[in-house]
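Below: the structure, in structure tokens.
A protein chain is absent from this complex, but the other protein chains hold their places.
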Amino acid sequence: MSAAATIAHEVPPQTGPRAFLHRLRQGDQIAHLITLTFAAVILLLTSMLVYELWINSHLSRTQFGWAFFWTKVWDPNFDNFGAAPFIYGTLVTSAVALVLAVPLGLASAIFLSELAPRKISDIISFLIDLLAAVPSVIYGLLGIFIVVPLMRTTLGPLLINTLGNVPSLGVLFRGPNYGVGFLTAGIVLAIMVVPFIISVSREVLLTVPREQREAALALGATRWESTWQVVVPWARAGIMGSVFLALARALGETMAVTMVIGNAAAIKASLLSPGDTIASTIANQFTEATGDLYLSSLIELGLVLFLITFILNGLARILIVATERGGGRPA
Amino acid sequence: MKKTLLVVWLMMLPLALTAVIAAAQGGTVLLNAAGATFPYPIYSKWFDVYHTAHSNVQINYQSIGSGGGIRQLQAGTVDFGASDGPMTDDQLAQSKFKILHFPTVLGAVVPTYNIASGAAELNFTQKALAGIYLGTITKWNDPEIAKANPGASLPNADIVVVHRSDGSGTSYIWTDFLAKVSDDWKNKVGKAATSVNWPVGLGGKGNEGVTGLVKQTPNSIGYIELIYAVQNNIPYGKVQNAAGKFVKADLAGVTAAASADAKNIPDDFRVSITNAPGPNVYPISSFTWLLIPAQIQDAAKREAIKDFLKWMLSDGQKFNEGLSYAQLPKEVIARETKAIALIQ
Partner (left out) sequence: MSTVRILWRKSLNFVMLTLTGVAAFAVVSVLFLILGYLIWNGGTSLSWNFFTQLPKPVGESGGGMANAIVGSLKLLFLAAVMGLPIGLLTGVYLAEFGGKSFSFVVRYTTDLLNGVPSIVIGIFAYSLVVLPVKHFSALAGGVALGIMVIPITVRSTEEFLRAVPGNMREAAMALGASKWKTIVTVVLPAASGGILTGMLLALARVAGETAPLLFTAFGNRFWSQGWGQPIASLPVMIYTYAVAPYDDWHRQAWAAGLVLLGLVLVSNLGARFILARSKAI
């Protein structure tokens, strides 16, 4: 291996074993410090961000206090602001997006890494990466032109007539059906985040050592069993990482969601009813907001979203630890 | 080594382009402006034509929204702003420097609808529009709508109301009108604003979004800018004005709204002309303003802005009608031309 050959030639001159070790450690120490500094920069940036959000939302925080979380009204004219409908909308649309994107993305990643010929897999993966670059405005336009009519004329009525009649689950699929709403936004979001899941998961699955698969197959497992019970668990950390990426994007997505969600600040059980999310509200109203309390409330919404992300990330990590069954790659 | 060179070359490309462009320019007056989206088409036309005539003046206008325009002006990051609604007394008091308002064009907001039975042009009384948007009038064949449209077959269907999801000057004009014609609206929803707590309805983003929703949703109604309706051949209804007449929005009716009460326009030009008196007035009309600091330190910028304003009030107005904006009435132009002298 060429890299090893390079190293072998570059052993530093032996002026004395202790001096050599000292220099070695110095080099490593410097590298450690440099990378540590850059890692700390992220902490610094995020702290500054939270600080800015905190300071600029001072007015509304003092005005509304904790009630901001459960007030259902958002009234710029009478200066009464509450985040409840947007928190609901954010959680619902992200949940729908992940429920759709994770199975689809993971299945596609498995197909691309295990079954497809390498060349085709590379090309398709390359093209899927491109999807990540499509501006959200265009996703929004496509949502309006394609998904919304589809939902209103075909998919919506279908869901209402079939799943809508199932007891308890059915409450998620009730009319009236306008085409815009939580489900439509969730679908558009799913399309937007699936490239992240596929791209990263596929790469991670490709790094699973061949020996693992072969060992399973040698023991008589079918292709699927070897994939699902050996390869995927090995890559679990990376796959979860891709889901985190997807979740984060879904939570913070603005343009595309705002064009297809119907923008009604309301909390309704049916996925087919219109609603709104935090990110979409901020994006829609920030540029036009003129009152100080109004602005402060919008920024407080940003802070609330930050808190939601914090909690969801924590829950997800707890979930990972709780389902650690072993069979994963050693850390 | 070759590939490193290649990478370095590729990275140098944007820098090289920058240098070339910088070398080509010098001595230009660069003005940055931000604000309303409603007049963006005419502003971009004006600034382009002005630049062609005065090639050393570049006015870069970005339509980030009226609120954005006001805030950026107050923060000092732009040279002047633009807004679809006049600044309030509070906002003016908060500004560190004096800001002057200059009306530029007139625009109108029209009701557009989609009725399955394909009714021809509908008439809307003031109470009808207010009731629909308050949610008190819920069916298309409600007597309030039916009585203004004898002979039209209105379905017994729920009205799907569409409003703007994003804050906008169009909403400002619409809510200004509703607040004037309906006390219920004023009490429940409040005064004119770019964003309100809509009692009912779906939100569409931009005129585009509202039009899209209305087109796709049977039995729906929405409000959009006149220019948008005209450019896209979208049918819209007539609105009853203060004199009781049903008027279909057109440029003449909009200019009439401004000149109807021209004497009463205050010196700072901050006025609302919705529901103006007069038989031919289209009641949902409005000015849109440029916000200019009263004191501009940079002499070159000051002269450029003053000269532009003079041009805008004379030659500039000729471009309005081509883009479906109404011209300013002569009385207003005369007063504004005098007001330019206030910029020091």
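Per-chain numbering from 1; labels A and B assigned in written order.
Operating definition for what follows: contacts are C-beta pairs under 8 Å (C-beta built on N, C-alpha and C of every residue); 3 or more make two chains touch, one makes a residue touch a chain.
All of these numbers come straight from a predicted model, not from anything done at the bench.
Of the listed positions A:172, A:204 or A:272, the one in contact with the omitted chain in the full complex is A:204. Contact with the chain not shown here comes from a single listed residue; of A:136, A:177, A:270 or A:296, that residue is A:136. In the complete complex, the hidden chain is touched by one of A:59, A:91 or A:245, namely A:245.
Summarising the interface, subunit A meets the missing chain with residues 1-4, 6-8, 10-11, 24, 27-28, 30-32, 34-36, 38-39, 41-43, 45-46, 48-49, 52-53, 56, 103-105, 107-108, 110-112, 114-116, 124, 126-138, 141-142, 146, 191, 194-196, 198-200, 203-204, 207, 209, 222-225, 228, 237-238, 241, 244-245, 247-249, 251-255, 278-279, 282-283, 286-287, 299, 302, 305-306, 309-310, 313-314, 317, 329, 331.
By the touch rule set out above, subunit B reaches the unshown chain at residues 3, 6-7, 10-11, 13-14, 17-18, 21-22, 25, 30, 32, 34, 37, 40-41, 44-45, 47-49, 58, 60-64, 68, 75-77, 205-209, 225, 227-228, 231-232, 322-323.
Everything below uses one rule, namely that only the chains that are shown with their structure count from here on.
Looking at the complex, you find that subunit A touches subunit B at residues 73-78, 140, 144, 148-149, 152, 176, 178-180, 258-259, 262-265, 274, 276, 280, 283-290.
By the touch rule above, subunit B contacts subunit A in their complex via residues 64-68, 70-71, 88, 91, 158, 160, 165-168, 189-191, 193-198, 201-205, 209, 212-213, 216-217.
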